[in-house]
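All protein chains but one are shown in place.
== chain A ==
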């Protein structure tokens, strides 16, 4: 937010030569300047720490095998990125692209469905009174404490008796029911949808479904986008559920595929170069989505801190 510069002192713009003691700011100028320098140095250090692994990954994915093992990891040596990408996309019959498509399918479709379900439930919890409402909300909050393994194991057994293991449904169905999304949707509804508006719409004779679709959902695009984005990132990054549910390679996600390739090292097959280029390509779509929608996830995270 570069617009609110006015709120804070910009630094010494007007400075008189006279060493008259400042009236409103007792700490001396030089003191303040020193602390500014300290702040800048600290931020630079943290920025370096945060960014250098990704920088190394980008550099590594431009190198061929010899370069990867023999040259300085933090600087370029030859340009083999396109070769590496070609190997990545054609290895094992182009399985990497398949994994990428799967990740998009699970994260995209699952989060879309999950967002609609969550918006409806959040709206219902925020703006209606009905018997059992408190119990539903208690379930939502209580489920935050349930460990992933406690769900994934019995789900695996249940899904295998329903014939859903190793199908996309095994990942998509759990995406539809996301308690954290419901929790966010409830908070957003409370802050964005005035009760009076709903009353007015009802007096005008609008049906409940129509009110939800054409008023509530429309007024909550920002909230819905946040819920969708957080669910998308969560599913894209998920590992435990796919690991338990998906057996055959064709159904795997990117995270599962990269995990498998890394593990081949134990069997004496070194795919390090392939894994690193793959890792870079698994970040790019997510980074694009997150940068494009950064307005939303920032409000989402801030929202989590309010409660």
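Note that contacts are C-beta pairs under 8 Å (C-beta built on N, C-alpha and C of every residue); 3 or more make two chains touch, one makes a residue touch a chain; residues count from 1.
Operating definition for what follows: contacts and distances are computed from a predicted model.
Chemist: Which protein name, taken from UniProt, belongs to the chain you can't see among "Hydroxymethylpyrimidine transport system ATP-binding protein", "Fe-S cluster assembly ATPase SufC", "4-hydroxybenzoyl-CoA reductase subunit gamma" or "Sugar ABC transporter permease"?
Modeler: Hidden chain, UniProt protein name: "Sugar ABC transporter permease".
Chemist: Looking at the full complex, which residue from A:88, A:193 or A:258 touches the chain that isn't shown here?
Modeler: Spelled out, the listed residue whose C-beta touches the missing chain is A:258.
Chemist: Which positions on chain A touch the chain that was left off?
Modeler: Within chain A, the residues that touch the unshown chain are 1-2, 4-5, 7-8, 10-11, 24-27, 31-32, 35-36, 39-40, 42-44, 46-47, 49-51, 53-54, 56-57, 60, 68-69, 72-74, 117-118, 120-121, 123-125, 127-133, 136, 139, 143-151, 153-158, 173-174, 176-177, 179, 182, 208, 212, 236-237, 239-240, 243-244, 254-255, 258-259, 262-263, 265-266, 272, 275-276, 279, 282-283, 286-287, 290, 298, 301-302, 304-305, 307.
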